[in-house]
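Got a structure for you, written out below as structure tokens; questions coming shortly.
With one protein chain removed, the remaining protein chains of the complex are shown where they sit.
On to subunit A.
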Amino acid sequence: MCPICKTDKYLSPNMTFLINPECYHKICESCVDRIFSLGPAPCPYPKCGKILRKNKFKQQVFDDLRIEREIDIRKKVGNVYNKTEEDFPSLKEYNQYLENIEEIVFKLNNDVDVVETLAELDKYEQEHKLEILEKNMRESEKSADLVKYQEAMERLKQEKRKIQEKMDLEDLNFQREQQQKLLDKMATSSETTEEILKQLEVQKQSRLTSRRKQLQSINENLDRQFNSANPFHKHLPEEVQTPFTPFKGDRDLNKKYTMLPVLDAEEIMDTDNSHGSYYDPYMNKLAKVKEFLGAGWRLNHVYERALDEAFIGLGCIIEQEKTSAKPTLV
């Protein structure tokens, strides 16, 4: 319900509320139109009295007004303090910068030294006007690049689709021709029908594979062209990175064991030939179950896991650690 005109949601279901970032009081749309269309006016809430302008009114995004307010403040501060990590020589300085921003946001949000903080913000803006502008320019350039990239991607997709369609059409024609040929041959040739059919089948298969290869190579070509042209591709890290671990260096890169070669499912014979590999008839039998393989189960993973676990913590002698550790009360 709007507190000013007392309009109810029940009676007018499509009424909307607007707020003004000056005081965050909710006012319904029709009231805003009515009160503020003649120019700035004070907030109609009792004891508020802030001067509001119509063009500052907006729809509320977050249910919680405190969050709405904080986001607005962040936006405001972020427009001024708009540096990114690449602008700083070290991470520490960047963190300091972020800390500074948080400080300002906190002060504004919690009404601590608002006047001083705003003055500080203004001062910073005045001093760094050029930098801020420059940064904004750069950011917009970057997003323009992104747009270009997306466009190129779209074009590539279209190209591929076109080629696919063309090929499909050709295939269809070919099939028709083939059908015709078959009829002709059956009418004229002395060979039996089955033989002719077989011949045609072979021809068809070979054509199909060659076609598939052709398509693949065309696609690859296109991809390569695209990748060399696009600016984002080179940003991707090329070296293989080890997965993140929470403890520094807990990844054991030189393992305590050397694994024997593990055979593929096809190579495993029914007889227990284990030359050069591990011998475990039960596991080897499992390695041939299609359901397991289809689900991604692999014999070498089983072996690897067992071996890994066998050597994890082998050199950890609890007794020694207990004696050397400082006695702590639990």
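List of remarks:
In the analysis below, a contact is a pair of C-beta atoms (placed from the backbone, for glycine too) under 8 Å apart; a residue touches a chain by one contact, two chains touch by 3 or more; residues count from 1.
Note that contacts and distances are computed from a predicted model.
Matching "Ribonuclease", "Subunit of tubulin prefoldin", "Glycine cleavage system H protein" or "Cyclin-like domain-containing protein" against the UniProt entry of the left-out chain gives the name "Cyclin-like domain-containing protein". Checked against the full complex, the one of A:E85, A:E151 or A:E309 touching the unshown chain is A:E309. Along subunit A, the points of touch with the absent chain fall at residues 257-260, 272, 274, 276, 278-280, 303, 305-320.
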